[in-house]
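All protein chains but one are shown at their positions in the complex.
Our next item is chain A:
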Amino acid sequence: MFSSSQFDATSAFSGGGFMPSQSTQLTDSTPSPAKSRNSLGVVPVTVKQISQASQSGDEKSSFVINGVDVTNVTVVGMVFDKAEKSTDVSFLIDDGTGRIGCRRWVTENFDKLEMEAVQDGMYVRVIGHLRVFQDVKQLVAFSVRPVTNFDEITFHFIDCIHSHLQNPKLQGGTSTHPHMVESSMNTPVRNGQTITSNLMSKQFDVDGLRDCDQLVLDRLQQSSSIGQEKGMHMDELCQQLKLPMEKIKESIRSLEDEGLIYSTIDEFHYKAT
């Protein structure tokens, strides 16, 4: 690590011409990847995911989505029922997976101007805190921006899937990948609010099945319960679950390793234990 007494710009960057204005600049490490695991920043979610979120049970009024503490989220959807009042503007956001109420407090001119641009029927990106008020979840928005390039809608949903896959629960709790995507692309408050969630000490489910494995297992358990003696053929699983064959094969392999399924009449038929 450099300190002001040891650092010699001329020798370290000969010919480069770079002279930091403060020597302390180099003593600060770049944002540590490990740190960003605990401060999730803004998490892209669908309204469906919000509706399934449970409260984290402590005083912080944060929510748990897929086993991860979440407070700030971003949602992209269509505006409905916009209602302007003197202190706030409320509206519904419908992203195709559900509807959620949003409220934007209007305290400064900037807030007022931003909300004037928002109309019913328009697609917007909302960034805000999740709250519960009288048992109903709502978003307290601090940014509402109209969507002008509609690839943003596709991007947002893919981002939701990506964020879901980054979930440490799905990775068995051993992930070392930092949440670089979320913190660099989504949030205007990157250096602002940090959420102290206890990601590292979280109690993960013992059953760390991937989504795909779970779908295959559920289907096989269903087929056992209706008395299908020889189980199901891999092709049937592929057709019925609308999943690619490689995913079906991967799931079958890991479920078999876990002892949750076994092959029956041949290597293509499987049944739940």
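Keep this in mind: a residue touches a chain if its C-beta (ideal position, glycine included) is under 8 Å from a C-beta of that chain, and two chains touch if they have at least 3 such contacts; residues count from 1.
The rule is simple: contacts and distances are computed from a predicted model.
From the set "histone acetyltransferase", "Elongator complex protein 5", "Replication protein A 14 kDa subunit B-like" or "Large ribosomal subunit protein uL3m", the protein name that UniProt assigns to the chain left out of the figure is "Replication protein A 14 kDa subunit B-like".
Residue A:Asp211 is the one among A:Asp211, A:Glu236 or A:Glu256 that touches the chain not shown. The chain omitted from view is touched by exactly one of A:Ser54, A:Asn149 or A:Ser225, namely A:Asn149.
The hidden chain makes contact, of the residues A:Val64, A:Met115 or A:Leu241, with A:Leu241. In the complete complex, the residue from A:Leu113, A:Ile158, A:Met245 or A:Ile265 that touches the missing chain is A:Ile158.
Residue positions on chain A in contact with the hidden chain: 46, 48-49, 78, 96-97, 121, 123, 149-151, 154-155, 157-158, 160-161, 164, 211-212, 215, 241-243, 247, in rising order.
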